[in-house]
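And now, chain A:
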Amino acid sequence: MAQIELAGVMLQVDEHGFMQETGKWTEDIARAYGQKEGVTELTDDHWKALNYLRNYYLANGICPMVRRLVKETGFTLKKLYDLFPEGPANSACKWAGVPKATGCV
Partner candidate 1 sequence: MTKKKKLTLNDISRNAEKRLTEINIDELIPLPPPYDKSEELPGIKPLTDDQKTRLVDNLDGFNALVLLKPQSKEEEDKFVRQFEAGLKKLLNKGDNWTFLQPLLLSLEHCVRCQTCSDACPVYVASGKQEIYRPTYRAEIFRRLINKFAKPGGKWLAKLKGADIKLNWATISRLYELAYRCTLCRRCAQTCPIGVDNGLITRELRKLFSQELGWAPKELHEKGTVLQLEVGSPTGLRPDVAKDNMEFIDEDFTESLGIKIKTNWDKQGADVLLLHSAGDILSFPESVIAFAIICDKAGISWTLSSDIPGYDGVNYGLFYDDIQLAKVATRHAQIAKKLKVKKIVMGECGHEHKALATVADRLLTGDLNIPRESFITFFEDIVFSGKIKFDPSKNNFPVTLHDPCNIVRNLGIVEPQRRILRYLCPQFREMIPHGVDNQCCGGGGGLSVMSDVNINDFKALIAGRMKLKQILEAFSDHPRPDVNKYLCAPCLNCKLQMRVIFDYYGVQEKSGIYIGGLAELIVNAMVDLKKPFITWGEE
Partner candidate 2 sequence: MSGLYWPVFIFTIVFVFIALMVYRVLKIIKMPVHLRWELAPIPHDKERYSHGGSYLEEHEWWRRKQPKAFFPIITYMAWEIFLMKGVWQHNRGLWPFSFTLHWGIYLVILSLFFHFINAMLLIGSVPAAVQDVFFSIASVVAVTGYCVGLFGVVGLILKRYLDKNYREYSSYSTYFKLLFLAAIFVSGIVAWALSNDFANALGVFTRDLFTVDSGITTTAAMGSHIIIIFLFILYLPFTDMVHFITKFFTHHSVRWDDSPQNEKMTAKLRDLINQPVTWSAPHVKSNRGNRWGDIVEKEND
């Protein structure tokens, strides 16, 4: 298992840098992920999407479908790509500290 240090915490991650122990997540970790992808400051919009994602994951064991994310946050897909450089699946989920989606999605 790969490891990286983010916001002073040693984290187990997969080969794409997604956290494997979602319980260790903190808001500082989200900020640190953002920094790595060139987003120096997380705005309210970022947090709205991240919190929704994370809470959805914790309740349902899976990331929400994009359609749902769009509807619940009120952001367009384009807006989501503006907020998260690699898009909702590759950036937002990672920053929210949930594992990468696998299996035909």
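Heads up, the rule we're going with is that a contact is a pair of C-beta atoms (placed from the backbone, for glycine too) under 8 Å apart; a residue touches a chain by one contact, two chains touch by 3 or more; residues count from 1.
Selection criteria: all candidates are chains of the complex that A comes from, given by their letters.
Since we're looking at a predicted model, the values are computed, not measured.
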| query | Which single candidate from 1 or 2 touches chain A in this complex? | reply | 1
| Within the complex, which stretch of chain A touches candidate 1? | 2, 14-16, 60-62, 65-68, 70-71, 76-77, 101-105
